[in-house]
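With one protein chain removed, the remaining protein chains of the complex are shown where they sit.
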Amino acid sequence: MSALDKDTVKNIAFLSRIEVADEKLEPLAQDLTKILDWVEQLSEVDTDGVEPMTSVAAQTLHWRQDEVTSGDQPDLVLKNAPDQTDHCYLVPKVVE
Amino acid sequence: MTKLTNLTLAEARDGLKAGDFSAVELTKAHIDAMEKHKDLNAFITETPELALERAQASDAKIKSGDAGAMEGLPIGMKDLFCTEGVRTTAASRILDNFIPPYESTVSGNLKKAGAVMLGKTNLDEFAMGSANITSNFGSVKNPWGENVGKDLVPGGSSGGSAAAVAGGLALAATGTDTGGSIRQPASFSGIVGLKPTYGRCSRWGIVAFASSLDQAGPMTKTVRDAAIMLQSMAGYDVHDSTSARVDLPNFEAALSGDIKGLKIGIPKEYKVDGMPQEILELWKKGEEMLKDAGAEVVDVSLPHTKYALATYYIVAPAEASSNLARYDGVRYGHRAEGELKNLDDLYMKTRAQGFGEEVQRRIMIGTYVLSAGYYDAYYAKAQKIRTLIAQDFEKAYEQCDVILTPTCPSEAFGIGENEDDPVKMYLNDVFTVPTSLAGLPGISVPTGLSASGLPLGLQLIGRPFDEETVLRTADVLEKAAAFSAKPKMLEA
Partner (left out) sequence: MAYIIKGETGDWELVIGLEVHCQVISNAKLFSGASATFGAEPNHNVAFLDAGMPGMLPVINEKCIEQAVRTGLGLKAKINEYSVFARKNYFYADLPLGYQISQFDKPIVGEGTMILDLEDGATKEVGIERLHMEIDAGKSQHDQHPTKSLIDLNRAGVCLMEIVSMPDMTSPEEAGAYLRKLRSIVRYLETCDGNMDEGSMRCDVNVSVRKVGEEGLRTRTETKNVNSVRFVMQAIEAEAARQVEVYEDGGEIVQETRLFDPSKGETRSMRSKEHAHDYRYFPDPDLLPLVLPEGFVENIRKTLPELPDEKKDRFINELGLSPYDASVLVAEKEKADYFEEVAKGRDTKLAANWVITNLFAVLNKQGVSIQNSPVSAANLGKLVELISNDTISGRIAKDVFEIMVETGGDPEKIVEEKGLKQITDTGAIEAAIDEIMAANQDKVEEIRGGKDKMLGWFVGQVMKATQGKANPGVVNKLLRDKIMS
C-alpha cells in the first residue's frame, strides 16, 4: 500500500473533525502509514466465499413494544450542556 | 487476623457474615490504603464519603439478614462505567466534567448486590491502550515496581483497576476488555482477570469503544472471587440489543475442583517467534499441572491466529471512530473555548483538545479504513477474517473443552519503554485478541514469576457461555500453581 501523504491525512483529519497542526501532519502521516502497512498483511488471506461477521451474538434482534417509556426530563438531558438556553442547546451559528 | 486489605472477596464476605468486622471497618481500611498509595495513581475520582455511606447501609442489611451477594465489599469501578451523579471521564479530557444522569447496568447490578464503590479507577483513554499510559489523568504505576526498582506499567487499558487490586486498595475491581484490557493487566499485575463471553454482561451505560468487542468483567485476587463478582455483574439486559438471552448459571458452584477427563487444547500457532523462553516454560508447566489434575492435553490448531491482531486493529478503530463521533462539545463534556468561527471549528478544536494522541490516531485509522474505496479492502476483509478466526475456535472445540495459552508475550515493562512505535505496543495483545474477536470467555490466572520476579499469567479460553468450565479449570490451575508472591509495597 502506498504511504499516506500530508493531504490525505489532512482529509482524514477533517472527516474525523480533529484539527491537526500543520507541523504534526507529517509525523502523523508516518505513524498512520506504519499501522496501515502492518495491517496490509490481511490481503494475503483467502476469504473467498466467507461471510463477514455481523455479530458474535448468535441470536436475533429483540423487538420492544411501542410504548413511551422515557422523556420529559429536559433538565437531566441538558444538565451537562456547555451552552444552553430555554432547554435548547446552543452552538455557533450554522449558515446553510 | 489478616490485614483487612489482604482478604479475598470470599474471605471478606464470610468475615462480614460472621461479624468478625463491619463493612465500615472494611471500607475504612481500604480508604486508608488508597490514601497511603496515591502515588500509584490508580484512581481518577475517589468517593470515600459515598463509600462509607454505602458501607453503613450494608452493615444494616447484614444485621437484618438481608445481605446481597456483594454486600459491604469495597470495589474499584473502572472509569468507563457511567455512575449516576459521580463524574465519569473515560480518562479523557473530553469528558473531564461529565456527570452522568444514569447508572450503567453492570455498576447498578453491583450496587444492588450491596457492593461499596471506593472510586473510579484509572484507565487508558477511552480504553485504548495496553499500558495505562494514555490517560489524561496521568499514568498508573504497577504495584510490583518496587520489586524491581523501577516504575512499571500495570498493563491496560484497565490498569487502574489492576493496580488497585494488586496493591490492596480494593478487594476487587471492574474492568472492560476489548482486545485484552482485563486479561493483560491482570497478568502484568499478578491478579485474576476474566473477560466473559460477549453478551454475558450488559454494555448499557459503559462508554463504548468497539461495540462488537467490549465486554465488562471482574478483576480479582482469586478465581473464586471472579466467580462471585461475575455472578453479580452478569445477566440479560433488555436495554442492550447485543445482550445474550441466556440463563445465568451459578458460577461459584462450578468450582468443583474436578477436571478429570477435561480436554485442554494447546494451540500450536501461539508459539510465536522470539517468544521468551520463560513464558514457553510456564506454559508447559501449566499443561503439566492440569494433566496432574486429571485433564487430557490435546494439540489443536488455530490457523488464522497470526492475522488476529491486524484484524483487531482494523475492526476496533473503525467502530471507535464512529462511537466517538458523539464527543463534539455540543451536548456535554469539554467544549473548546475562545473564538469559534463556525460549527466545524467547534468540532475540530474541541476534539483536538479533548482527545489524546493515541485516541486521535485510532479514530483516524478507523475513519480511513471505512472510507470510500477502502471499505472492502480493509473493514469488509477484516470482518471476513474474523469469521475465519471464530470458525478456527469452533473446529478446535470439537477436539477440546478449554484452551490454554500464555496471557502475554512478556512481563510488565517499564513506563516509557515501547512508546516510540504504536505497532510495538499493539503486539502486547497478541494472545488475548483472538478470544475477543471470537467473543469467547477468557481468564488470566497468575501462575509464575519471571526471572526478574515479576508475575506471569496463563490464559484459559472456553466455549461461548461456558464460563463455568473456564472458571473450574482456572480454579484448579490456581491451586496447583499456588502463586503466593506479593508486591513488596504490600509488606510495608
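Labels A and B are assigned to the chains in the order they are written; within every chain, residues are numbered from 1.
Definition applied: a residue touches a chain if its C-beta (ideal position, glycine included) is under 8 Å from a C-beta of that chain, and two chains touch if they have at least 3 such contacts.
Small disclaimer: the values here were computed from a predicted structure and weren't measured.
Looking at B:S211, B:S301 or B:S450, the residue that reaches the missing chain in the full complex is B:S211. The omitted chain makes contact with just one of the residues B:R203, B:H304 or B:R472: B:R203. Considering the whole complex, the residue from B:R326, B:K395 or B:K424 that touches the absent chain is B:R326.
Check B:F188, B:Y379 or B:F431 against the missing chain and you find that the one touching it is B:Y379.
Mapped onto subunit A, the interface with the missing chain covers residues 14-15, 17, 54-55, 57, 59-74, 77-78, 83, 85-96.
In the full complex, subunit B touches the omitted chain through residues 82, 88, 90, 95, 98, 100-102, 104, 203-208, 210-212, 238-242, 318-319, 321-322, 324-326, 328, 330-332, 343-344, 347, 367, 370-372, 375, 379.
Quick note on the criterion: only the chains that are shown with their structure count from here on.
Residues 97-99, 101, 198-199, 212, 238, 241-242, 244-245, 304, 307, 310-311, 313-314, 321, 325, 328-335, 340-349, 351-352, 355, 360-361, 363-365, 367-369, 371, 377-378, 380-388, 390, 421-423, 438-439, 464 of subunit B are the ones that touch subunit A when the two sit in their complex.
For subunit A in complex with subunit B, the touching residues are 4, 9, 12-20, 28, 31-32, 34-36, 38-39, 41-43, 45, 47, 50-53, 55-59, 61-62, 64, 73, 76-83, 89, 91-95.
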